[in-house]
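A single protein chain has been removed from this complex, and every other one stays in its place.
Right after this comes chain A.
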Amino acid sequence: MSKQFQFKLVLLGESAVGKSSLVLRFVKDQFDDYRESTIGAAFLTQTVTLEDQTSVKFEIWDTAGQERYKSLAPMYYRNANCAVVVYDITQAASLEKARSWIRELQRQADPSIVIALCGNKLDLAARRQVTEEEAKKYAEEEGLMWGETSAKTGEGVSEIFTAIAKKLPLTAPPSARGAGRPGPSSRTGVDLTKQANAEQASLLPPVKRSRFHNATITVLPGVLSRHSLAIPSVVPFAYLPRTSLVVYLSFTFF
């Protein structure tokens, strides 16, 4: 059986450095010269399959512009397994911004987070303001991964994500594994699916089943986990059928 992992990846960096463009290139292999500032689909997933058949699914969070006025919610990078901090090689100031994001992550994010520093717009190398040496040296000092990319030509894009995919399963601590997203395509710390089933068992002793033989018990398995909660078409999310009330009430005051 090949291993499967799932990780939360967040993008950070100054506005217009190309965060969304990098994601678009990585996920859909497209580029758009006149991209609007991020709106809409800011929740994307992409799976990378490594040579040993390990598959790593990235759940990619784009900032949705909330960083623009220093208003990025801590929720954004909480629990992130990896962060791609992007700067624009033609804008020296954008590296400064990247440094401040990295400091913030080191202070607030999970200590095991994998951080990749990414210099984008490599196709505009003629207008380069940030040298490779400078960025690389900084990355080494801080223990970050580093690479240069062009979302426009695609150069370096899959390389940087693949490098992260290779590094993550090795570095994600056991706590993040159990409590975090990984494991075979489950994403939550607590296996709420199991918990709900266990509860079902205790709510439904066999004796009772015969007494209320025509009452269907609806304990929605796993409904607490983020994924299943998010699929109302499968789990009709209205109040529970009355039958389960019957069971609860009758159990309670028998």
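Just so it is clear, a contact is a pair of C-beta atoms (placed from the backbone, for glycine too) under 8 Å apart; a residue touches a chain by one contact, two chains touch by 3 or more; residues count from 1.
Keep in mind that, in the parts below, contacts and distances are computed from a predicted model.
Participant: Per UniProt, what's the omitted chain called: "Rab GDP dissociation inhibitor", "DNA-directed RNA polymerase III subunit RPC6", "Anaphase-promoting complex subunit 11" or "Adenylyltransferase and sulfurtransferase MOCS3 homolog"?
Facilitator: Per the UniProt record, the undisplayed chain of the complex is "Rab GDP dissociation inhibitor".
Participant: Consider the whole complex, including the chain that is not shown, and state which of A:T45, A:S100, A:T153 or A:T171 touches that chain.
Facilitator: Checking the options A:T45, A:S100, A:T153 or A:T171, the one contacting the hidden chain is A:T45.
Participant: Pick out which of A:F5, A:Y76, A:W101 or A:W146 touches the chain that's been left out of the picture.
Facilitator: Touching the chain that is not displayed is residue A:Y76.
Participant: Contact with the hidden chain only, please: which chain A residues?
Facilitator: 27-28, 38-47, 64-66, 68-71, 73-76, 78, 107-108, 188-190, 192, 195-196, 199-200, 202-203, 205, 208, 218-220, 223-226, 229-230, 232-233, 237, 239-240, 242, 244-254
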